[in-house]
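Of the protein chains in this complex, all but one are displayed in their positions.
Right, subunit A next:
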């Protein structure tokens, strides 16, 4: 007979499931709402809006720009191949801009140089003109005869004093990259190869998961073409990393998810020998669905890292049906609704402890773990509901024929444990465990680095290195953010910083930097230069001797004096300002701000010292900051772990009393300690992720201890239930340990180890006085 609840619950859950499906389908209407951006998973930086926009500014090219080098022994072939590639890519839809060289807008450049003769003039030339006008004129005379003075960009009669020519010369040379004068193409020379450069930028609105994959596909296609033609192609871009991460995640989710699924299904079949029992996998499907839907609903998308960690939920979600299925060993006749009713308190307690464990994850300041927690909490709730509402109805009338040999195995294990305890007593075993833990813990190393989050493909890293070597451009993730009350103060502060950085460049600890003072003088400096101009007239003679009319020189002087003071916006607007444009953040509140970007840094600690004592200057070192934050979070994670244990303890005092509850909580803690020690023995580092894994172990371990404590259907059946669920869970987390993303594999390893110890220690959760009855049970 079925009660009204038993009749209605399945339909109610089915309706809920359909609703989830509909919601999920709607969320995926525009393609998979997946994200690969690792940075969105780490805590947001300081509340400072300016710093945030600075970080975005520095980050943007990484996410949108693609740098490709096409190499041939002959430069013409390289440039032609890059040009062909650029044409093909321009015709496509992915990129908004594909650049292989300069757009030769020389008239605009000439105009800007002439207008900016005072504002853009470099410090060295400016100082010489002000301090020693005679030497300045002499040098100009020399230049006029110098066959190698350079580019004939500006006619001499427009620039007798050579100020515009001097500016054209001081434009920063970008490391190894040169301009092919004939074609206007960028190229670099390395290892006897001629490399043509191609820079592409994806459309700004390309926020879809396909942009990285599409970029990776285009690069692979281009590589195949160039290689077939006897050339070489290397590429570097954040897009390629994203694509690799996406592909790797897909691969690993398939393996981990597929492996865990196949394992769990096989186990169900082997243990219960009924095909219909495979329906017990339904809660897992419900769990994954609910997890995805909840994440997308809350965060707008789901990160691949979440999905990878979340796919291990398969193992936990399949525990619920296993708990009552395994009762078929204890009862003579197994009836689904009866079994559910008998195990309901235990199941609910398990759910509650699991939820506490995952919710503790959600309280950390790490969005990554918050996402995993949301995914898991929603998933577990769905799995639990599915297990108690829908599944019993589906399994109704099923006669289970569980393998008796498994039960006797479980009983033999319990008997062996009892026999061991009788022979040795508890103390030697406890001491052994303590020694194992002590030594292991001493060997444990703590290690945290954001790079663990990224499964670096060696090929991509090698290519990025090759690109950096060929172009000589090695961007660093650190940069300086400089603020000032006005543009003058900003430029002055940047200039002070630049002077310090010059020393680092001189001694080789920094390859170079880019800052606005390289572009533009302050209003006051421009003014000082203007005031120094009349003094030049006393030294005209050498120029007049060359045949230059005095009137022409005087005219030029008047022109120069009439040039207006330029501000940053004007200087950046022209083609000459292009390399500096991305550094300017503009006005924010009553301040203005700009960045100083760095290249080829060898010693990161030196940098922080450069900002010392400089007002309005701060070093933004996101990577370093995050790594420090990881370390700090480990402490708060440990506190959370203890707190979650206290909560679970409080929860369990009701059914088990204080002594029983302590036993049930301390065993998983011991298991966690043992897996920590095992990490030490294995020489594996303790990372933030392994710590969070252990947090989870406590929750799942409590679950096992409760099952053993409740002993529904006898100790043997309970142990079997524990072993079966441990096996499925272990399968999924163990598979995570094989991931090539260090963070994920660390997590999997820690949980896998913890589960092993948790199931090993689970029998101790039983009542001490019933140990003898176990032995009797085993012998029956």
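Things worth noting here:
The rule is short, and it goes like this: a contact is a pair of C-beta atoms (placed from the backbone, for glycine too) under 8 Å apart; a residue touches a chain by one contact, two chains touch by 3 or more; residues count from 1.
Here, contacts and distances are computed from a predicted model.
Per the UniProt record, the chain missing from the shown structure is "Outer membrane lipoprotein carrier protein LolA", taken from the list "Spore germination protein", "Multisubunit sodium/proton antiporter, MrpD subunit", "Outer membrane lipoprotein carrier protein LolA" or "Cytochrome c-type biogenesis protein". Summary of contacts with the chain left out: across A:75, A:199 or A:711, the touching residue is A:75.
Note on the undisplayed chain: of the listed residues A:3, A:124 or A:142, the one touching it is A:142.
Here the missing chain is touched by one residue of A:224, A:546 or A:632, and it is A:546. In the complete assembly, the contact with the undisplayed chain comes from A:106, out of A:5, A:21, A:49 or A:106.
In the full complex, subunit A makes contact with the omitted chain through residues 74-76, 102, 104, 106, 141-142, 144-157, 168-171, 173-174, 178-184, 545-549, 552.
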